[in-house]
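Missing here: one protein chain of the complex. Every other protein chain is in place.
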Amino acid sequence: MSALSIEHLSIGLPQGADRAFAVEDISFAIEKGEILCVVGESGSGKSMTANALMGLLPPGVTVKSGRALFEARDILRLPEAEKQALRGARIAMIFQEPMTALNPLMRIGEQIAEVFAAHDRFSQQERREKALNLIREVGLPDPEKIIRAYPFQLSGGQRQRAMIAMALALEPKLLIADEPTTALDVTTQAQILKLILDLRDKRGMAVMFITHDFGVVAEIADQVIVMREGSVVERGSAASVLTDPQHDYTRRLLDAIPTGKLPPARAPREVPALEIKGLRKVYRTGGGMFRPVREVRAVDDVSLTVGRGEVLGLVGESGSGKSTLGRTAVRLVTPDGGQVLVGGTDLAALSEEELRKQRHKVQMVFQDPYASLNPRQRIMGALTDGPITKGVPKAQAQARARELLDIVGLGAEAASRFPHEFSGGQRQRIGIARALAMDPELIICDEAVSALDVSIQAQVLDLLRDLRERFDLSILFITHDLRVAAQLCDRIAVMQKGRLVEIGTVHDIFLRPQQDYTRQLLAAVPGADWAKAGAA
Amino acid sequence: MSIVTVILSRAFKAFVTLLAIAVLNFCLLHAAPGDPAVVLAGEAGAADEQMIEQLRERFGLDQPFYVQLGKYVGSVLTLDLGYSFRQGAPVAQLIAERLPATLLLTLTAFVISLVLGIAFGVAASARVGKASDSLLTTLALLFYATPLYWAALMAVLVFSVWLGWLPGFGYETVGAGYTGLARAFDIAKHLVLPALTLGLFFMAVYMRMTRASMLEVSQLDFVKTAKAKGLSGPAIRRRHILRNAILPVVTLAGLQAGQLVGGAVLTETVFAWPGIGRLMFESLAARDYNTILGVFLVSAAMVILFNIVTDIVYRLVDPRIGAKA
Partner (left out) sequence: MWKRFSSNIGAMIGVVLLLAVIGIALFAPLIFAHTPWQMVQRPFLTPFSMDGLPLGTDTLGRDVASQLAYGARVSLLVGLVSTLVALLIGVPLGALAGFYGNWVDEGAMRFTEFFQTIPNFALAIVLVAIFEPTLASITIAIAIVSWPPVARLVRAEVMSVRKREFVDAARLAGLSRPRILLTQVLPNTVSPIIVMASLMVATAILLESSLSFLGLGDPNAMSWGYMIGAARTVIRSAWWLSFFPGIAIVITVLALNLIGEGLNDALNPHLSRRGKA
């Protein structure tokens, strides 16, 4: 008998939603000891399915039909008290955001012991012992200290481990993991994936693992189902889905994933568009009468060059200083030392007034499509404010704006609309058009595709590739995702803790990494082995 | 930061604030229309020429501005708040006599409004959308719109004049000669209406805030985690939502302390409660500026005290603050 078997499940959305059902007539099963990956983009209904199983559907969202058999009972129809008894004991769940999924005011130990208390198991002393054992089991350092720690004292990866410890406390038969590694750095992600695999082997529980990332699927899945707009479009073993996808949508998703297939090498560029020399930026926090000053070297003596017509990838994990470097290069942040040379001008040395006149030389495409456009300004304004300030006549700037909107694939009429009328991917296109409107010598893309679903991501990357050919753009492409960098960049620079670790052509970095850290990063990329096999 | 350094830094800030208020007082005295010496003497008619001369000399009113300022601030720092010619006593002494009554009233009202406000807020949030929630929120909205002196008057009318349940006047039964526990009980009886009517408005404020905060926190991710653990609804509310939801309420309560202390002027006026608020009211008619400004300074000091207390409470509830800094 399957650990969990879902039959013809339909979940209805409240009236006024963009569609009637979150999921419609889906069926699948998970066997004991098996990891089933549920793959889909946002809006596919994958998380709703998980919430329905846990009895945690948001108000207004209801199970319309179908059943979910678990331990010979339909858990969708249980009375609330029995659902509650099931949760945390027989079925456990971990979530995407480890930063917010723990109660900030409660010690980790208490939060773990609470699972036992909720189900009325063990004495106080035993609960503490068990919590310590769990902390040890999920590989957290110094259990005696962790048990007394508050969430804010733990890193993201450590919090996710604590979440897993809680989920495992009563040895559930089924673990539901809702994008548990999406918010984590790659190296941390690799560790958490390994932990889940180990625990599955050790405890033989079934795992329903929700993800949008086929790389992750390649790492841990036994079975895969692919969901799209509430329906299952493909199912099968991990190997078959990854190598021989049947459905067109799956194929598109797989194609959209940067596979590590390297683009043909280009001739190195001689003329620099951007030269960064000995750049330093130190952040100081605290200070004042009663607090010690703490220093973080966000960028620590970094030098690099982006050639004219070149795309340089800047890769690093969170806290590596890559974003600070990018913001310093456009002088949104003023460096503490070093030079930022663009066309012979040192942006770092300019006064505020001089700088304003030079701003157009370097432009930026931002990460968050929902924050990068002023909600109260029409697109035309966003695209012409800069050129007009620069001295371009208004009519000419507006004509150019329409032309650019056409080039990025939105059509000139988009100019008269407001940002909220566009989707995330469309907004990123507007962001690109806005950068191009200034005729910059260099564009900095700061995680410009990170917030997008994979298929949208692929479209925006295509656009960027197209534009660089067309206009011979120089781009500094900042990303945490090596696979994305490999798709677009000529060379890649790797940063760690504010320092430049390694810089080289894409082929050198991927095939002949010189530094340990680069090798670690490459190894941590989910699905690295599979991708290599695909590239060969 | 340890609690000690927090208190030290707050105490320093409080000192600077009080100094600034002393300077403000000085400026106000001089901005008032008329001769500062006459202003200081008040309209009590008690101010004869000789007294005004004395005042001029004492405050150096014939000397340069900064010398006057220095003298004034200096005397405030030594707790010399001047002399009330109308009452025939030093202002500091007048205030000291009346301060306990005001402290009793404001603290009681503060505690009542905070405890009841949070309790009702929690209750309403647990029944959100139901009739009892609507009733509580409507009542809160009504209390929120009621001038507290009018609520006080109406309470006197109903509970004291018409029903005769509670005394509506004064601090204790004059001439009854109660002592010990009997006196405490007598004062408590007199305290009920003033404390309730003063606390009513703030109770409404805290209730609305608590309800909103509870509902907001219940949307957060860790509440979902708690549900996924299999905790019951009441346990989640008590252990997870309440503690997190209460923090902004405590902050607000600290900020509102100023209004509460200010409101005491009205309540004390209506109930003839012998506190510093009533003293201020009595001084208004007599234009006894020394006393008015003295009460003003002392009430600001009370607010600072309330703020320090709520700040410490906040630190005890939230582990993040102490460790972060």
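Lettered A and B in written order, each chain numbered from 1.
The working rule: a contact is a pair of C-beta atoms (placed from the backbone, for glycine too) under 8 Å apart; a residue touches a chain by one contact, two chains touch by 3 or more.
Please read all numbers here as calculations on a predicted model, not as lab measurements.
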Chains still shown that are in contact with the chain withheld from the display: A, B
Touch criterion as defined above, residue of A:L36, A:I112 or A:V330 at the omitted chain: A:V330
Residue among A:K46, A:R269 or A:R429 that touches the chain left out of view: A:K46
Per the touch definition above, residue among B:T173, B:S232 or B:Q259 touching the missing chain: B:Q259
Sites on subunit A contacted by the missing partner chain, in the whole complex: 13-14, 17, 22-23, 42-49, 58, 60-61, 230, 327, 330, 332, 352, 356-357, 359-360, 362-364, 366-368, 371-377, 382, 385-386, 389-390, 431, 434, 438
Positions on subunit B where the hidden chain makes contact: 17, 20-21, 28-29, 31-33, 141-142, 144-150, 153-154, 156-157, 161, 219, 255, 258-259, 261-263, 265-266, 269-270, 280-281, 284-285, 287, 289, 292-293, 295-296, 299-300, 302-304, 307
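Going forward, only the chains that are shown with their structure count from here on.
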Subunit A-subunit B separation of Cα centroids, rounded to whole Å: 50
Subunit A contact footprint on subunit B (complex, rising order): 1, 5, 8-9, 220-222, 224-232, 235, 239-240, 243-244, 317-320, 323-325
Touching residues on subunit A, where the partner in the complex is subunit B: 54, 56, 84-89, 92-93, 95, 97, 100-106, 114-115, 118-119, 150, 152-153, 163, 166-167, 286, 289-291
